[in-house]
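To start, I am sharing the structure in question, which I have written as structure tokens.
For this depiction, one protein chain was excluded, whereas all remaining protein chains were kept in their positions.
Order of writing sets the chain letters: A and B. Residues in each chain are counted from 1.
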Amino acid sequence: MGVEARAAALATRSIKTTAKAFALDLAIRMVDLTTLEGQDTPGKVRALCAKGLRPDPTDPSCPAVAAICLYGDLVPTAVEALEGSGVHIAAVATAFPSGRAPLDVKLADTKAAVAAGADEIDMVIDRGAFLAGRYLDVYDEIVATKQASGDAHLKVILETGELATYDNVRRASWLAMLAGGDFIKTSTGKVSPAATLPVTLVMLEAVRDFRDQTGRQVGVKAAGGIRAAKDAVRYLVVVNEVAGDDWLSPDWFRFGASSLLNDLLMQRQKLTTGHYAGPDYFTLD
Amino acid sequence: MSERNGRLEVRKTYKLYIGGAFHRSESGRTYEIRSADGARFLANAALASRKDARDAVVAARKAFSGWSAATAYNRGQVLYRVAEMLEGRRSQFVDEVGAGEGLGRADAEAAVDAAIDRWVWYAGWSDKIHQVHGSSNPVAGPYFDFSVPEPTGVVALVAPPASSLLGLVSVMAPVVVTGNAAVVVASESAPLPAITLAEVLATSDLPGGVVNLLTGHPAEIAPWLASHMDVNAIDLSGIDDPELAAELETAAAENLKRVVRPPAGNATEPDWAADPGLERLLAFLETKTVWHPVGI
Partner (left out) sequence: MPTFEYAPAPESRSIVDIQPSYGLYIGGEMVEPIDGTRFKTVNPATEEVLSEVVAAGPQDVDRAVDAARSAYDGTWSRLSGRDRGKYLYRLARLVQERSRELAVLESIDNGKPIRESRDVDVPLVAAHFFYYAGWADKLDYAGFGPDPRALGVAAQVIPWNFPLLMLAWKIAPALACGNTVVLKPAETTPLTALAFADICQQADLPPGVVNILTGAGDTGRALVEHPGVDKVAFTGSTEVGRQIARSVAGTRKKVTLELGGKAANVVFDDAPLDQAIEGIVNGIFFNQGHVCCAGSRLLVQESVADELLAGLKRRLTTLRLGDPLDKNTDIGAINSAEQLAKIRLLSEVGETEGAERWSPPCELPGRGFWFPPTVFTGVSQSHRIAREEIFGPVLSVLTFRTPAEAVEKANNTPYGLSAGVWTEKGSRILWMAQRLRAGVVWANTFNRFDPTSPFGGYKESGYGREGGRHGLEGYLDV
């Protein structure tokens, strides 16, 4: 009955036909389409934005993604490309991915991204402080970053792969929520393991319990390592059965991913055409 | 014979089996395998060097953590399936054992059948040895105290020189079923059944690196394994020179390897067909005893 056993049991749910179609569309709408590479350029960002707006060029009924996720200095390009579309711009900040920088640098990073037009901020917690037991420092940093974010929604990246135990994940989740985070997020995607079903399950239990106790609803983002549509559907099953209906929307659950989108599109196409699709039929970006 | 019914055979190249793949020796050397009576050329086998031995130990160490963490049931299933594959290759083994050991067909068949049955016998121990060799201990105090057997790690084995399949299986299977990883030095004069066994392992579910096979001169390679500081145990069954065996045991003492000595007496091999008992299972198991207080 441990977390892993429950996650494994939920992973055996069989989601077919209409349920699968619903889940695939929902998953697409929940994707934060991501590029976080040293070699990112405005050209790359423009291409990604176009993909996020119209994931399947052959099918206009395919929904757009929830957000584009990128480094703060490229936000202006995204703002131009996504103007008026309703797709959010999530900038990673606070010395992403390591979080190892003085606080004023991290806050300046945040403010700059918001000023450039980001309406969501994905921050990283100080894992060194957490593992050294300096929980109050971790808490204070999140509070300060929330303030620096202004009106932008704050997602707090726990980097669960570095926290190592489920107890730590639960503790860090509560810390992030008490400090005012709007979302708790599993990973930067730069460390393995990134998102896993059991870790996400723990975080969903935490947001559920937090709302029971405080009345405030916090969202969950599973990021990194989710490549297959089948896995994305499994995550939605876990959201459904652990946190419930209220979290089944892009306002409260996100996937941080890049290659996942094409697999979702391939599966979606198979449902409509009836045969297996191939990668040549989908754009790389 | 290069022709059978007028058809030219496709001849085989024999390589070392390290980390789940087949490699030539890094030294590029080979040596000739002939039939037991010396009359027929059978093949050129790779002549392993100390660097091959070194690589094999690295592969074994890498494979050990996964293999020892597998459930006993899982190990048993993997090994049982290997037995099925051995059964499928029975006639090939019979040919190779017969040619290499100079046995007539009936004796070769008996040896191969015994080897397969021996493998099955050991496979069945994977989820039982703990019940026979573990215990809860009634200590005189409010503690729960239990002892469990655990695999020792990387085991070097020098396979018996004469019994090229039954003897080989008898030293290899107990190492693997208990969760250890093995570096095996095959019989020098009759290595073909060992290499065929490696082919079976390569196509089975046994993870690469759990068994690594070196062919060549045991007298040349064994000292490197005996002195290797990342090898936890060594089985000297295949060393038929008592002086060499003593030297190897001395070298093994450097990191206090667990040592299985060659059979007593002169170079005659033990009766590999006899009931093996638990000795070889226990030789490569450590015992861990855990205490925990009992109280509200």
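The criterion applied here is as follows: contacts are C-beta pairs under 8 Å (C-beta built on N, C-alpha and C of every residue); 3 or more make two chains touch, one makes a residue touch a chain.
This structure is a prediction, so every number in the text was calculated from the model and none was measured.
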Residue, one of B:Ala36, B:Val58 or B:Ala72, that touches the chain absent here: B:Ala72
Touch with the omitted chain, as defined above, among B:Gly6, B:Gly28 or B:Pro293: B:Pro293
Residue, one of B:Val120, B:Val148, B:Ala202 or B:Ala273, that touches the chain absent here: B:Val120
Contact set of chain A toward the excluded chain (per top definition): 1-3, 5-6, 12-20, 22-23, 26, 205, 236-237, 240-241, 245, 248
Contact set of chain B toward the excluded chain (per top definition): 72-73, 76-77, 80, 117, 120-121, 123-128, 131-132, 144, 278, 292-296
